[in-house]
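Missing here is one protein chain; the remaining ones are kept as they sit in the complex.
As written, the chain order gives the labels A and B, with residue 1 at the start of each chain.
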Amino acid sequence: MRKTIILMLVLGLVFFAAGDVTADVVEIDYWHAMSGMTEDMIEEQVAAFNELHDDIHVNVEYQGSYRDVLDTTQAAYRGGNPPHVIQSFEISTRQLIDMDIFVPLQDTLEGVDWDVFLDPVTNYYNVDGKLYSMPYNSSNPILYINQDVYEEAGLDPDSPPETFDEMIEHSRQIIESGAADYGWVMPLHSWFFEQWMANMGQDLANHENGRAERPDSLHLDSQAAQDIFEWWNYNYQEELFVNPGVEAWQESRSIFASQSAGMAIDSTAAIAPKLASAEEQGFSVKTGYLPIHDDYERHGTTIGGGSLWVIDGHTPEEQEAAGQLVMYLSSAEQQAEWHKATGYFPVHEDAITILEDEGWYEENPNHETALNQMLETQSVTSTQGALIGPFPEIRTQVTDAMQYVWGEEKTVEEALMDAKMDSEGILSNYQRIIVD
Amino acid sequence: MANNIAKVWEDLTSNKYRRRKALQKIIIHVLIVLAVLVLMIPLLWAIIASTQTPGQIYQYPPRLLPGRAFVRNFSIAWSRYNVGRGMLNSFIIAGIVSVVKIILALTSAMALVYYEFPIKPWIFFFILLTLLMPVPVRIVPLFDIVNDLGWANSYWALTVPFFASATGTFLFRQHFMSIPTSIAEAARVDGIGPVRFLLQILTPMSKNTIGAFVVITFVYVWNQYLWPMLIITTRSRQVVQLSMQQLTTSGPEQIVDWGVAMAGALTALIPPLIIFFLLQEQFMKGFALSDEK
Partner (left out) sequence: MSHQFKSKIMPWLFLMPTLIVLVLFLYYPMYATVETSLHQTAFMGARRLYVGFENFQRLLSSRSFWHSFRISMFFSFLVVGLTMPIAFLLSILANQKIKGGKYFRTAMIWPYALSPAIAGTIWLFIFNPTIGILNFVLGELFGIRPDWVSSRQFAFIMVTLTAVWKQLGYNIVFFLAGLQNVPGQMLEAATIDGANPIQKYVKIVIPIMSPTIFFLFTMNLIYAFFTTFGMINVMTQGGPIDATNILIYNLYRDAFQYDNLGMGAAQSLILFGIVTILMIVQFKLGGRRVHYGQ
């Protein structure tokens, strides 16, 4: 017994002491939110980077969802051991700048040509005239259709639905023909709502989508917001749409892969895993633009995905190494590879040239959909994307509102009005502690 | 078996009293089997699923037979979802907390039972009052304090705040009070000092209480979730429980790989189960809650 105790204590001490690593090599930590095949790709990229730099070692770590990365980074900063580089989602941009713990990259990183990034990307991340973070993984939502289900339902897979009405028609035909149980699937995620708002030319936040000054209200009572909610609710009530759960990306992909639904709306970033699981289940996939409401003009999508942030307060050597890493990951060559492996579109102009020269898009037309959708986007405030400090909390308001409507506890108008009121409270609270 | 059935059958067909007895026995058996099934089926189903490939899991109707992906699923859970490293972390912290907590419980109970000092009732009350402060109630300041101590993301954070508890002191105090005072008197006559008394007389006499306490503490620490979730920020130091959420929300092909999830869940269940069954007897004896004690 006593021996066991001593052994345990010694073991414990060894582990307490562990963590100090050999000198000379600069160790930096890089946290990201990519799972599955995309995680594998990140690990490959980082391994290649480590290979190139004898004096740097990057420890790469999957931290869970984007929300998890944000929460964990804040906790780690509070605990005095933050990572060096994080990948954070686009909607955290305002909040991360407000935290004041990140290096504004456009001011400090030397040797970067900031003009090489695609306009929509720069437009999104530009705050007060500069980019604080390095564009990295950008995406937008597209439509995926199961070609086999389409053919079985007597639909033409080459003309996917472009509008809300067509979505309903196609879904009906899929279900009535017995080709699949549901028309379409998509996670219950505020991101899609935001994308529809942008696409239909409606700002989400006031003060020019939060770009002119900090917003104090959201346009959740707008006609566009109501039209989106009405349509989505109709699809839910008529069981044309199947709800996989709040932010349930994986469950949504599982449903599409198991052919329970003929169509899916998902991020372009899901293209590689979607194609892989479709192949495993023996069906083919086609892609199309995000369908929008029939009564609105198409403005294009806003930038989704994430960017890379470098945390201040580390040693100059570590800071330098972190800069090297983010530059490497956003370089043309890496962006081209990244795009092929994941479906995130390349943020670097030259990456597109590389891919075109290789003939990649001719062989992989599905990969081109999101890229074209982005390139055709009009430059207006709605597609520039909203800049909101407490955005993660606002997202919960939106998904809650939708669920109240689905549960028939509130009408669309009531739910959106309540969400608007609650959001104003959230915004003003945030404002108070940040600005004062 | 056949004999048993024959006997029951004979009972059933014979006189009224024996018939009632036999019927009772059958009913009890049926009920027990049902109860066991309710408690065991989820586990058995998890075991079956842990051997299936994603293709088999997404099959309709569900496949009830085991597949051959056992090794694949366990190795993915083990390495990709941090179950392997998490098990080691959990084991170390549960081990350390168990050992130190017992020592502190023994010494504090020793002071309360075998010494007389002013304000003793107050001290006991002071210790007992902490029953009202489970971790979740003080989670926010605990987070602050541990961060201020620079212990964030370390084993210190997962162990030291749990070294003392009212439960331990109370449990051992009750036990010491049930030991006949003549033993302590004899020890004093023989000139045995307090430390030797504690180590050589009290501790061996507390085997059951120690066993019971190890089970409670080990299972409690092993199963902790909220605190490590907040204070541990790197995966390599995270405990195994926190692998569960990732297991159910991500898969290699971005569809949930339930086979891997079940494999991970089952693996993380094994250590506390072993501790529990190894110490089951001491646990039952040491944690007696009767009036007679």
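Here is the rule we go by: a contact is a pair of C-beta atoms (placed from the backbone, for glycine too) under 8 Å apart; a residue touches a chain by one contact, two chains touch by 3 or more.
Bear in mind that the values here come from a model prediction, so they are computed numbers and not experimental data.
Only one of the listed residues, B:Leu88, B:Met205 or B:Val219, touches the absent chain: B:Val219.
Touch with the chain omitted from the figure is made, among B:Ser165, B:Ser206 or B:Gln238, by B:Ser165. Against the chain not displayed here, chain A makes contact via residues 67, 71, 74-75, 77-78, 99, 101, 188, 243-246, 248, 251, 254-255, 258, 260, 390, 392-393, 399-400, 403-404, 406-407, 429-430, 432-434, 436. Interface residues of chain B with the unshown chain, by the touch rule above, are 25, 28-29, 31-32, 35-36, 38-40, 42-43, 45-46, 49, 57-58, 60-62, 104-105, 107-108, 110-112, 114-117, 123, 126-127, 130-145, 160-167, 169-171, 174, 181-185, 188-189, 194, 197, 216, 219-220, 222-223, 225-226, 229-230, 241-242, 244-245, 247-248, 258, 261-262, 264-265, 268-269, 272-273, 275-277, 283-284, 287-292.
Here, only the chains that are shown with their structure count from here on.
Listing the residues of chain B that touch chain A in their complex gives 54-55, 58, 60, 92, 95-96, 99, 143, 146-147, 150, 152-156, 159, 230-231, 233-236, 245-246, 249-256. Note for the complex: chain A touches chain B at residues 5, 8-9, 11-12, 15-16, 29, 35-38, 40, 61-65, 72, 75-76, 78-81, 249-251, 253-254, 257-258, 270, 273-274, 276-277, 280-281.
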